[in-house]
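A single protein chain has been removed from this complex, and every other one stays in its place.
Per-chain residue numbering starts at 1, and chain names A and B are given in the order in which the chains are listed.
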Amino acid sequence: MNEFLQLLIVGISQGCIYGLMALGFVMIYKATEMINFAQGDMMMLGSFVAWTLIMDLGIPFWLGVPATLIIMASFGALVDILIVRRVIGQPQFAVIILTLGLGIIFRAAAGMIWGQVPLTIDSPISGSSSFYGIVIGNERLVIIAVTAVLIAILWAYFRYSKWGIAMKAASQNQLAAYYSGIPVRVIISAVWAVAAAISALAGILLAPITLIEPMNGLLGIKAFAAAVIGGFGSMPGAILGGLIVGIIEPFAAAYVPAVKGSLIYVVMLIVLALRPQGLFAQIHKKKL
Amino acid sequence: MRILFKTNYKQDLNLAKHGGHRFWYGLLILVLFAAPLILGGYYIGEATRILIYAMAGLGLMVLTGFTGQVSLGHAAFLAIGAYTNAWFLAQGFSSFVALPMAALLSMIGGLLVAIPAARMSGIYLAIATLAFAIIVEDFAGHLNSITGGNRGMMVDVPTLFGYQIWESWELYLFVLSILVVATLAVLNILRSPLGRAMIAVRDSEVSSQALGVNPMKIKVFAFTVSAAITGLAGAFLAHYMSFLTPQIFGILLSIQLLLMIVLGGLGTVHGVFFGAVLIGVLETGISIAKDTLPSSIGGLPGIEPFVFGVILISVIVFEPTGIYGRWIKIRSYMEFFPIYRRKSFKRQRTYLKTERLR
Partner (left out) sequence: MNLLEIENLSISFGGVKAVDDVSFVVEEGSVYAIIGPNGAGKSTIFNLLSRFYEPLSGQLNFAGNDLLELRAKDIARLGIARTFQNLELFEHASVLQNLLVGRHVHNSQSWWRQVLFTSSVIEAELEHRRKVEEVIDFLELAHYRNQMISGLPYGVRKKIELARALCIEPKLLLLDEPSSGLNPEETEEMGFWIEDIRRDLNMTVVLIEHDMSLVAEVSDRVLAIVDGKVVTEGDHTFVQSHPEVVSAYLGDVQ
């Protein structure tokens, strides 16, 4: 029973990371109908930037984190303005290939700048807590707490803030939003910025429990599976999908190690086969 | 500028549309088959690699270029083909058994993906194929008895009629012959109703249905043909590599295949070959450049994928029709000089259906 709880909490904390990244996917998808295959690599870049600020330049942790988020948000907006915007209206595979290419570049660039040797960030949160006989690293509890707070903030943002509502409007009908005076282009860049910042946060949260290396970018694929399981286009679905993926992983590793690498993808394929639109379907039929 | 006088509808059905075509393509095939007489072992090896890329690209082109189904997992079919071929050869079968089995098992793999995948659209399909490739790679790592697991597996040389193919030029000719046959088969499909139905499904699934095309059936067909051709390429890749590990067939290989056909020009058979040559030459070029450049640049880890990534993005942003598209433009510039207008190839404003703002 204890082992079960232990695995569950590890899974939930891991799932929060995937959920955050999946949230980034979904936000960009809703706003632009584009899939950002470079999302995982943006997370990876975020953790490297945090490493540079905190470990290399010696900026205090609590200053380094918001600085990283701002840097990565500007980076996300720049990616949209300089590159991604040019392919809007082109067929979907063009966009898929474009973001795949971006991912390759980010990973290669990270390898060239920071090297292939794994790095670590000294986190102010360390140690572990024990309750009911299970022992959990504090950094895992922090992940869960931060994710919960972030979700609450995002929910309030999309519900009450002017910008959040504008983003929602733009994602539902760009032309209508444009005619109502919403600066759609700016909004889309803002969505990229927010998505990049959220991934960077995921990267910082992940840093204490794994090492920082360029290949972390490939974690984005798992987050992608999470987004698909949750149903692309649904923000609560993204978090739930992330949790499902996160929880499957430690249990598979503990009980059926042979399939630990592929189980989540098998689950994802089953979900897709049974419900091609994902668990939280948002079905949009093309207007004829 | 050439003006063709057509006197018979049959002329439009021929693969070579006029004497110039017949002459140049005939010469090309002749030169390719005669290449081992001129080129040394190293270059024949490089050429073999390009031919194998072309075969794999041809398979992917059938699915992505002509049917519009993006696959991010074609390395899986290469893996299935490669391991099947190697296993049957290891059991003492000849290539006459091993190669068809490689194609057949890939086809079955293709069917397995296609049946659920045919119901999915765009992104879901891309991610499903990606997942399939990860699962296949993972499996190859665990099936120790067949694939040798992560330790790897030696590949026996191909045998035909009890004759063992050791020389690199022999393998080259073998690959070339199969590639010519596969290309002809694809060209035949493209000029018959099936090929048109594939293009119809790619460009507008709804109206293809309204015209009586069954998109499910067409997609499954495209998946199967694509998997079979890619599986054959995998079988030859096994011979070219002569040692197989699951890591060869990772996601980067799938992306590279996609990159190849996009670079070459999506939706054209020419594009496959342009792309394969470009990627092949680029790989050789980068490895040569790495040796000659100062080690501060050439020695950087990841310079190779970086260059690939930059090229990929530039093509998508600046020339989405690929090299073949650019070639058509240059050719018509010369044909119509001095009256060529840039506007002739300007893309028409697409009539947006998703109410998205450009």
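Please note the rule applied: a contact is a pair of C-beta atoms (placed from the backbone, for glycine too) under 8 Å apart; a residue touches a chain by one contact, two chains touch by 3 or more.
Predicted model, so just to flag it, every value in this text is computed and none were measured.
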item: Per the touch definition above, residue among B:64, B:208 or B:254 touching the missing chain; value: B:208
item: Listed residues B:35, B:115, B:157 or B:185, member touching the removed chain; value: B:185
item: Absent-chain interface as seen on chain B, which is shown; value: 9-10, 12-13, 185, 188-189, 191-197, 199-200, 202-204, 206-215, 221, 267, 344, 347-348, 350-351, 353
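Basically, only the chains that are shown with their structure count from here on.
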item: Intercentroid distance (Cα basis), chain B paired with chain A, Å; value: 32
item: Touch list for chain B against partner chain A, complex; value: 64, 68, 70, 72, 116, 119-120, 122-124, 126-128, 130-132, 134-135, 138-139, 141-142, 206, 251-252, 255, 258-259, 262, 266, 300-306, 308-310, 312-313, 316-317, 320, 350, 352-358
item: Contact set on chain A toward chain B in their complex; value: 29, 32-33, 35, 83, 86-94, 96-98, 100-105, 107-109, 111-112, 115-116, 173-176, 178, 184-185, 214, 218, 221, 224-225, 228, 232, 258-259, 261-262, 265-266, 268-269, 272-273, 276-277, 286-288
